[in-house]
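My questions all concern the structure below.
Only one protein chain is missing; all other protein chains are in place.
Chain nomenclature is as follows: A, B and C, assigned in order of appearance, with residue numbering initiated at 1 for each chain independently.
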Amino acid sequence: MKKPWAGRFTEKTSKTVEYFTESISFDRRLWKYDIEGSIAHAKMLGKQKIISQKDSSAIINGLKNIAGEIEIGRFRFAVELEDIHMNIEAALIKNIGDAGKKLHTARSRNDQVALDLRLYLRAETKKTIALIKNLQKTLLNAAENNIGIIMPGYTHLQRAQPVLLSHHLLAYIEMLRRDRERFEDSLKRTDVFPLGSCALAGTSLPVDRAYVAKLLGFKAIAENSIDAVSDRDFAVEFLTDAGILMMHLSRLAEELILWSTEEFSFIELPDAFTTGSSIMPQKKNPDVAELIRGKSGRIYGNMIALMTVMKGLPLAYNRDMQEDKMPVFDTVDSIKSCLTVLAQMMPQVKFMRERMHEAAGKAYSTATDIAEYLVRKGIPFRQAHEITGKIVRYCIKNKKQLGEISLAEFRNFSNVISKDIYLHLSAENSVKAKNSRGGTSPSEVKKQIKRLKRLIK
Amino acid sequence: MKKPWAGRFTEKTSKTVEYFTESISFDRRLWKYDIEGSIAHAKMLGKQKIISQKDSSAIINGLKNIAGEIEIGRFRFAVELEDIHMNIEAALIKNIGDAGKKLHTARSRNDQVALDLRLYLRAETKKTIALIKNLQKTLLNAAENNIGIIMPGYTHLQRAQPVLLSHHLLAYIEMLRRDRERFEDSLKRTDVFPLGSCALAGTSLPVDRAYVAKLLGFKAIAENSIDAVSDRDFAVEFLTDAGILMMHLSRLAEELILWSTEEFSFIELPDAFTTGSSIMPQKKNPDVAELIRGKSGRIYGNMIALMTVMKGLPLAYNRDMQEDKMPVFDTVDSIKSCLTVLAQMMPQVKFMRERMHEAAGKAYSTATDIAEYLVRKGIPFRQAHEITGKIVRYCIKNKKQLGEISLAEFRNFSNVISKDIYLHLSAENSVKAKNSRGGTSPSEVKKQIKRLKRLIK
Amino acid sequence: MKKPWAGRFTEKTSKTVEYFTESISFDRRLWKYDIEGSIAHAKMLGKQKIISQKDSSAIINGLKNIAGEIEIGRFRFAVELEDIHMNIEAALIKNIGDAGKKLHTARSRNDQVALDLRLYLRAETKKTIALIKNLQKTLLNAAENNIGIIMPGYTHLQRAQPVLLSHHLLAYIEMLRRDRERFEDSLKRTDVFPLGSCALAGTSLPVDRAYVAKLLGFKAIAENSIDAVSDRDFAVEFLTDAGILMMHLSRLAEELILWSTEEFSFIELPDAFTTGSSIMPQKKNPDVAELIRGKSGRIYGNMIALMTVMKGLPLAYNRDMQEDKMPVFDTVDSIKSCLTVLAQMMPQVKFMRERMHEAAGKAYSTATDIAEYLVRKGIPFRQAHEITGKIVRYCIKNKKQLGEISLAEFRNFSNVISKDIYLHLSAENSVKAKNSRGGTSPSEVKKQIKRLKRLIK
Partner (left out) sequence: MKKPWAGRFTEKTSKTVEYFTESISFDRRLWKYDIEGSIAHAKMLGKQKIISQKDSSAIINGLKNIAGEIEIGRFRFAVELEDIHMNIEAALIKNIGDAGKKLHTARSRNDQVALDLRLYLRAETKKTIALIKNLQKTLLNAAENNIGIIMPGYTHLQRAQPVLLSHHLLAYIEMLRRDRERFEDSLKRTDVFPLGSCALAGTSLPVDRAYVAKLLGFKAIAENSIDAVSDRDFAVEFLTDAGILMMHLSRLAEELILWSTEEFSFIELPDAFTTGSSIMPQKKNPDVAELIRGKSGRIYGNMIALMTVMKGLPLAYNRDMQEDKMPVFDTVDSIKSCLTVLAQMMPQVKFMRERMHEAAGKAYSTATDIAEYLVRKGIPFRQAHEITGKIVRYCIKNKKQLGEISLAEFRNFSNVISKDIYLHLSAENSVKAKNSRGGTSPSEVKKQIKRLKRLIK
């Protein structure tokens, strides 16, 4: 098959090279956007009389027919035609003849592929934002439905202070809120129309870029044709946003894995979201969470892949940039599936209220409440901290919980302590007292839930 | 030296561990922010009567004195006191006694370090934005001052079409514009006040978080205390923004290196921005550009470093997060110095007008103009492309430039060609014709310059 | 379809989860190794009387039949059966009945997948080594065939000293030699037999691990069953070796791209290994080299992906480790295709002897020869360097090449200079004089070629 660009060439492309350089095996995924872009371009060519209205209509109909064929799986993609752009153009010419040869007027694959990828990522970014929102809702429901559950809050994975499970879940909603913001911010830079930049210099033909941009619903127009074909920031930024998202999901996954261990026993995962072992009959494994945690690596890798590709590339388009697609496609697929499966699983996670509550009350987790008690009695905090440290040491030595020592014993450490100390030693009271804005007290957490409901709906 | 947290401990910290876990050797850089945050916190403690006004004033004065000592280099930082927070607190207690022991009331190092790093990055992000703007201005000046210079535009590093040097330089201003936007977007997520989250649960003491936030000029308040101490998104995002920035600078650096080769000879670098060889007396090397290109690796590495740290971390604070500082500090230093040195060097780069112009006219770089000429004469583009390809092949075979073949020869390829073809073969006319929005014609480029002047001033 | 591990489960796996956790869509690539391993395992089970000889034979025949079916594309892989292991086992049971249920005796998927991946990577590492060798040969031929060509040697991409093109090409053979060594070194750690570790603890059944290892040709046996199922070092090491290999290929690709620019014009690439432009009829682009350079990003990304997956994973097997396969498979495919296409292209690269030679003699590239001349005349090197620097400055100012200044002019800079200086100013003589071991003189380079011929054959 003759290459559309072969005019000046005397030798045919080597078969190895054809397979090495082709992108049709993966960029065919862009077909819908390629055709959408071409239709808009053809409309403009007609409107501007760069081609005749008749040719313009023929092209548009021809493209629609090709879209139909691809949709039902009847289109044959050819490696010899390198990429999605030339595959579709060649089919168009085959189907409608000479008019088809006019589609590529005032256009280069350089600006065309930039257009396709922007249309694709604009759509996928919006879908991602919707999926994040959906996961937020799921978590918000879980937070609301489990408002009474107290669990140990951890620092250094050591029990630190009792907190509400709902409060802990809301922390993930906050992370996801930032993720959404980031994707929305990057969308501004994706939603920019590159066509009309042609190879890199623009064109001498009287194109109307604003018209095509409007047809395709773009919010902005690329103002520098060299930049427009050299730029993959929007793809890199999608990958860095996705990397941070997966960083968050890997943290949630880690906790689901920890919590479903025999040792923690904070949650029970539904059978439908776990798998068994080929050898050990008793096993029930948190595979979904493990795979999510693992897929963070994949996305970090994709991010590094594209940033390495772009490092040190002179302007404008270089073929290295073809390596932008696989990391982007793989990332889109991965984050969408992770968000989806998590949103399905979370409502079915069973939180073990008693076990969590019991754990929250142990391990001297209300020691900080004693210190704050002492502060309220006038002891400087640093001293209050030290006194409480000694009380804890005493408890460890004598194998007692904080609530198990007598007032007399307490007063050995500080005589400002009186009977009301016992009001501060239970997990419930500890939680209830954390009334500072954003704190873990039920009233504060309910306020947070209310606020987030407004933001997420 | 006794640790402020040592109440419950019976053994002393191992010396190896002290050196392994300390951060004072690098987080001392945060001292100014640490003190600024502590002063605001102390004001609030006084206002809220959590401590007395007298103690509050004593603390504030004490902190100001310490700031003075550090400023003049008289403060002794101690490894045994781990970090900047405890070093300053210990000095305060030593200097003002018991009042000093009250500073850490209703605060943990977890929210304190989040505050310090946010204050630091807020300031540094703003400085970075200013430096980017400064580099943009420098490039804009260069674009304006060299408006007449025509150079070859490249794709695949092969000469593609003649473009204006100014147009090429403006492409970098566009990249930098997106960089600025990204830093500005991330600033929204950095400029969030975490204090009052304490260890992770909030506090039972009647703090006024909004008051402190206002004193410190924050635009928003962290709404979830667990998230507030677990979150390093703002640092990661700074690093990804910096990574993309360095990706851009590495491209500019690559071009400066290429252009200053003997082979290109497009520019001459000033002696003051090059260095020589220890063995080869004739050498003059573009070291500055090379180092900038190389430093992209450093920033990519810093980005991966922190993202790896955060992968799979359970909530809330974990000591791993101490590893956030070095990548952030190193990145701040690196990007600031790259932006600064580039902005100083660019105005002194001498563009070799003749050489560039000569190169722009060769290598059949106006072939696309012939194709567009044929399109205007009614030939379908794909056919026009093929005809032109054959003309180029003919030229190569006969060792001629496009302007050197006769009308008769031209007409062998297509009889729509007439004498006016010669109007389209020079680099000047090629450039002038690219009048599409964002294209390389002088009129379009001047419009771009005007627009950017408004945006950047 | 019922899961083989479903005994203890009451609910069916969710469809979303099935698709999220399946690996059959990519690990089917391991089928040959899975069957090879299972046959050896079944032989051992029979030999050890853990199962009957009859069952052992039935299994072996059954597996061979399945292999036949897969080979001709008739085997139906089912997502519900998760992975290649269960797909084959289920087919075996379906085909041969109860005997098939005995294959998985004394085995877990944990050690089975480790076996499969090791068999696969052992084979692919050997193929990679062969392909590297092949590329070395191609480069060695090019070096031998072009032994007379002198080119400018570069540092900082500035012409530094004349060198032989052959010498430059040999530098890449050295890099590839280290790559081969690295793959050979890692092969030692890949070629280790894990089966018999079962889930992680070993087995109570009387297996003979050494026997199976011998059947499969392993050089060593994993000595710790927990490590054997937790370990992916061999995969990571393959990726880091591949990363360094691609780092080298990206450097060679960069040079091919530079050398084929109009500006350098050092080489001409064959039409069969370049492609054209969809808009610019004159373009002939070094796409192959660009894609190789770009693919370095892909491999760096794969490396980071797996290392991120493995970071912080507790022992032993975790499902995250399923994410090992895609980076490995993609890397194997990428490096093999890069090595293959390069080896095909290099012999067809046309080196432009005159152009290279001319470039080698310009830009004062023999200045170091003057300095060494002065040293031989007794001038301390640092002074010789300075004198030569001044000579160069004089030449630049007066627009002369080194060979164009008179003896009198030379002697203005140092009176030790006599007529014999002119013997040291040509590129040929400069090259010839570099007789130090490993230097660029033809005699040294020929020695290197001889040595490498021995090493590579």
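One rule holds for everything that comes next: contacts are C-beta pairs under 8 Å (C-beta built on N, C-alpha and C of every residue); 3 or more make two chains touch, one makes a residue touch a chain.
Note that the structure is predicted; figures quoted are calculated from it, not measured.
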So one chain is hidden, and I want to know which residue out of B:145, B:340 or B:443 touches that hidden chain in the complete assembly.
B:340
Of B:122, B:209 or B:293, which sits in contact with the chain we cannot see?
B:293
Can you work out which residue in C:243, C:286 or C:361 touches the chain that's missing from view?
C:243
Quick one: which of C:171, C:215, C:416 or C:456 touches the chain that's been left out?
C:171
I'm checking contacts with the chain that's been left out. Which of B:24, B:123 or B:326 qualifies?
B:326
What residues on subunit C make contact with the chain left out of this view?
4-10, 50, 89, 93, 98-106, 110, 153-157, 160-163, 167-168, 170-171, 173-175, 178, 181-182, 185, 188-189, 196-207, 209-210, 221-231, 233, 236-237, 240, 243-244, 247, 250-251, 253-255, 258, 293, 296-297, 300, 304, 307-308, 310-319, 368-369, 372, 375-376, 380-383, 385-390, 392-393, 396, 430-431, 433-441, 444, 448, 451
Missing-chain contacts on subunit B, rising order, are 3-14, 16-17, 19-21, 82, 85-86, 104, 107-110, 198-199, 270-273, 275-288, 290-291, 293-298, 300-309, 311, 318-323, 326-327, 337, 340-341, 344-345
With the missing chain put back, which residues of subunit A would touch it? List them for me.
152, 155-161, 257-258, 260-264, 276-287, 290, 304, 308, 311-312, 359, 362-365, 367-368, 370-371, 385-386, 388-389, 391-392
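One rule holds in what follows: only the chains that are shown with their structure count from here on.
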Which chain has its C-alpha centroid at the greatest distance from the C-alpha centroid of subunit B?
C
At what distance in angstrom does the C-alpha mean of subunit C lie from that of subunit B?
33
Using Cα averages as centroids, what's the distance between subunit A and subunit B in whole Å?
23
Check each residue of subunit B and list the ones that touch at least two other chains.
155-157, 160-161, 258, 304, 308, 311-312, 368, 385-389, 392
